[in-house]
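One protein chain is absent from this view; the other protein chains keep their places.
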Amino acid sequence: MNLGRVVGTVVASRKEPSMEGMKLLVVRRLGIDDAETGDYVVAVDAVGAGVGEVVLYASGSSARQTELTRDRPCDAVVMAIVDTWEVDGTTVYRK
Amino acid sequence: MNLGRVVGTVVASRKEPSMEGMKLLVVRRLGIDDAETGDYVVAVDAVGAGVGEVVLYASGSSARQTELTRDRPCDAVVMAIVDTWEVDGTTVYRK
Amino acid sequence: MNLGRVVGTVVASRKEPSMEGMKLLVVRRLGIDDAETGDYVVAVDAVGAGVGEVVLYASGSSARQTELTRDRPCDAVVMAIVDTWEVDGTTVYRK
Amino acid sequence: MNLGRVVGTVVASRKEPSMEGMKLLVVRRLGIDDAETGDYVVAVDAVGAGVGEVVLYASGSSARQTELTRDRPCDAVVMAIVDTWEVDGTTVYRK
Partner (left out) sequence: MNLGRVVGTVVASRKEPSMEGMKLLVVRRLGIDDAETGDYVVAVDAVGAGVGEVVLYASGSSARQTELTRDRPCDAVVMAIVDTWEVDGTTVYRK
């Protein structure tokens, strides 16, 4: 999984029918030090994450292993909202 | 998923039989700010996207989770046409 | 899928038995402008492609979705020979 | 698989239900010479690895091939703790 910050949303009315009703989040990838990287992904929200929150997202076929996304053409899913993370004994982020 | 702009098409008459009839789009990957990146992919069109449109595409095994692409040697599919996307409270793109 | 040019072949007599008889092509990845990139892949040939031809190849599990490659330890397959591709209204390549 | 060093942990109370109870490790990718790279991943711990240990992790669908992670939205798993590794006849790392 990767750490990211939800920074926005995508609206798409014309889409594969099985994607109806899914909330699409723009997630910036975070470095191990909580700095935003230039990289991002558009992920389906499976946990009710809001803009500004730090999340974990899974990619590839693992993104389809939630009830919401099973068998859908979805290759990234937000599957957790992060409370804290620690690196080398230091708290890098606390919600 | 990634955001991209459809910039062209590929024609291939000799191909794996299960790929017959599929429209192959050249999609440039877009940065989070709508700038075109140097990266691109050739994706099957599952939603009737045209050249110039901004789309979402899914990669890997998730690209086979549409009726059109199931069980085909297809690793990228355009599965939505984007209406708008927002980052940090600002509309980056509107169709 | 990605666009590539077949530039060579690999011979391997000692291999996983299920890979017997497969033609292994060295494929250089092409940029969107038909320039060769430094990147390459070794792909199984599913369409009778020859050295010098421009092809499409699929990667990952999608590379196993041909009759030839099903259930084999193959993560890249040439699944189409390109006739033409167009970008921004210009023909970039014609066979 | 990749070599990495466990450098921290992630706590996430709100998450996909199937991820309950899983320990989430921050793993820095190691170069072939044991130097830490800037790259990292958050991986589920399947072997009881602790902070500071050198591990192997598997990514993608292979990360779901443990009893703990099967059918979960998990795309990286620590599946071994490294005792030693050797390159060009030299021991690069010994636990």
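A few points about this structure:
As written, the chains take the letters A, B, C and D, and residue 1 is the first residue of each chain.
The rule is simple: a contact is a pair of C-beta atoms (placed from the backbone, for glycine too) under 8 Å apart; a residue touches a chain by one contact, two chains touch by 3 or more.
These figures come from a predicted structure and were not determined experimentally.
For subunit C, the residues touching the absent chain in the complete assembly are 7-16, 18-19, 24, 26, 28, 38, 40-43, 51, 60-61, 63-64, 71-76. Subunit D residues in contact with the hidden partner, per the touch definition given at the top, are 1-3, 31-32, 46-48, 56, 58-66, 69, 77, 79-89, 92.
The rule we apply is simple: only the chains that are shown with their structure count from here on.
Listed here as common contacts of subunit A and subunit D: no chain.
Between subunit B and subunit D the CA-based rotation angle works out to 145°, given as a multiple of 5. One finds 32 Å separating the Cα centroids of subunit A and subunit C.
Each chain gets one centre point, the mean of its Cα atoms, and the points for subunit B and subunit C are 20 Å apart. Within subunit B, residues 60-61, 63-64 each touch two or more of the remaining chains.
Viewed as a contact network, the protein chains form an open path, each link joining two chains that touch.
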